[in-house]
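Single-structure report; data block below.
One chain of protein is taken out of this complex; the other chains stay put.
Presenting subunit A:
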């Protein structure tokens, strides 16, 4: 029976050291975790992780798309390829939206300028590419949050004045477009959506100059869009046929030919009846 109390004593001591070891271990672990977390938060780039976590799936999808459809000409990491495509650093998602939604990108072949084509990428793919460029291309013009008719200002008259001052030189006073040098041209604005007009002004696609928000305010841009919408898509067409929309030349020619022919016809008819 003598061993019994000693046994219980050693048992007790052993339990005590075990508890101490456990507590110390927990403390050490906690300290290590805390310092690791602090170190991580000190060294990790805060913003990027937050953004990547937010829509990382979309960005990953965009990256995949970029590698498949864009990287041949714009480079593996948006740096651009000489004589093929410009760098996409700083172009912003507005440029991505304009180029892809008008079907200009992906390009079919290298030529004087990219042509408007039916949209190749789906809306979802475009959103993914925009997210990818936003995540990796640095600061750049953003596509406006509003869309459709919300982008039409309420003063198309002022928009018309601004259009003639800034845009009409190349796009013609009523948005019919016109020739530039060496096979390039300013396209007609028929069938171009409000978002596309807005992002085109913001980003200056291809040879079009850029019209930043400090040069033409968002309100002024919206008025310009209202004007464009009021003269394109058959809206400026009270006679039934715009005959090219180039103004007095084609109109005068048609009036002359048709009018003279009608007068000759009527004269002949009157003569025949007399």
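Quick note on the criterion: a contact is a pair of C-beta atoms (placed from the backbone, for glycine too) under 8 Å apart; a residue touches a chain by one contact, two chains touch by 3 or more; residues count from 1.
Going forward, contacts and distances are computed from a predicted model.
Of "Cytochrome bc1 complex Rieske iron-sulfur subunit", "Fe3+/spermidine/putrescine ABC transporter ATP-binding protein", "Aspartate carbamoyltransferase" or "Acyl carrier protein", only "Cytochrome bc1 complex Rieske iron-sulfur subunit" is the UniProt protein name of the chain excluded from the display.
Only one of A:80, A:106 or A:204 touches the chain withheld from this view, namely A:204. One of A:73, A:89 or A:180 touches the chain omitted from the figure, and that residue is A:180. Screening A:157, A:249 or A:262 for touch with the missing chain picks out A:157.
Only one residue from A:110, A:147, A:235 or A:250 touches the chain missing from this view: A:235.
Although one chain is not displayed, subunit A still touches it through residues 149, 152, 156-158, 161-162, 165-166, 169-170, 178, 180-182, 184, 186, 204, 206-212, 214-215, 220, 226, 229-230, 235-236, 238, 270, 273-274.
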